[in-house]
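Reading through the structure tokens given below for one structure.
A single protein chain has been omitted from the complex, and every remaining protein chain is retained in its original position.
Moving on, here comes subunit A:
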């Protein structure tokens, strides 16, 4: 009836209509009886910058749940500050860690309920080392396992230059800072304010050569500046991703410092309770096995669900997690020290050393050993953190009845420490001890130095093994100290009691300047010197 090639649309059209109608009916039924029908919804999310790598999953999210995420990226610390102000402009917050937020809530007495929060994945902040650097550092470590202390040691010596995000704005930087500070304090517990009253990280900071504001941009910045750097401190996931991308000349070797790591768990927080339904859908989706697997494979973060088999690169044991301080004051102190190291002027220490005859023999040997130790020979953990560091100016004033000589060196290369050793190798001793006249002299030197560069962070260390028997009295000194210009008066003196010196006078002098006394009669001279390194009071 119909010629070849003649169309038969009406019949087919009817059949197609029937089919379409049928499927519509089915879909309608399905939609009405399925409770989690993907009703389209858009959620505004305040997110940590590094979560930009989740975006490839968002198409799946929209398809599976009807949820569209509108991400606004910020550094974690900045995002936290806007949350703590209590005025939420977003439906959700998705941060790498809620610790900064919890600390702020605690600081304000925890009067408000914290938002509903669900961990979504995990990644520790660890160290990516160039293979040859890892090899070199490992040779020096007795058990071949690297610690934060080893890294701090190398950074102070100038043999480790690393990139790390700014801890004032990024969570990876803050986690690294807390990790290394906890390792330096070595109490085995969470840091307390008294554990951070002295800055032990100046040596570690000396190696911090590249920084960016947010963790998100750090890997790229490292890749561009690879040539001049030895290491990248950031999330394990970022390091693995960088290695997988193959853009580096040599992949970084990932080191989990043996003295412990800090993890992030990427909590998703509900800010607007009216969005609860969508939030539930989103968290259920994120924690489903299929999505956890995708997250693991794409972003290289560790799954939060316990029983999902790991890809090989995520099977490495993490070592031990460090306890995170629960006091905002600790974090504030660490950040202030960091800020001082970044933008404060160079550090200068004036060592005022007693070279009277009573120091001859064992005592002077101990003093020389102390300077060797501070120069890098001390293998202990505290030694690695407290040692002299690159960029530091060290002035030695030897004194007896007067200041015998005054020599300075700015530590830039190994030979500079040789010169420093030479300053204390002199065997000329004086018969009398003019402690306070010498300290007075040191303050004049400090004032001169500050007049040349007012940004310098100057401190004085006074070591004596005898009582003042020449020159001015302590009271005379204190009178002259009080008359100094404010900048010089701000220079603190730390006194080291050794041998037969007068502890009451040494303590009084130190306290008058805002410093304190370390006692080398009950411990080694080296330990007493280490005790006052980097102190603020």
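For this structure, a couple of remarks:
Here, a contact is a pair of C-beta atoms (placed from the backbone, for glycine too) under 8 Å apart; a residue touches a chain by one contact, two chains touch by 3 or more; residues count from 1.
As a working rule, contacts and distances are computed from a predicted model.
Chosen from "Cyclase dehydrase", "Extracellular solute-binding protein", "Carbohydrate ABC transporter permease" or "Anti-sigma factor antagonist", the protein name that UniProt gives for the omitted chain reads "Extracellular solute-binding protein". Of the candidate positions A:325, A:373 or A:400, contact with the hidden chain is made by A:325. Considering the whole complex, the residue from A:65, A:102 or A:299 that touches the absent chain is A:102.
The chain omitted from view is touched by exactly one of A:56, A:188 or A:479, namely A:188. Touch with the chain that is not drawn comes from one residue among A:244, A:310 or A:342, which is A:310.
In the full complex, subunit A contacts the hidden chain through residues 1-2, 6-7, 9-11, 14-15, 18-19, 21-23, 25-26, 29-30, 33, 99, 102-103, 106, 109-111, 113, 116-119, 122, 186-191, 258-260, 263, 265, 280, 302, 304, 306-307, 310, 315, 317-326.
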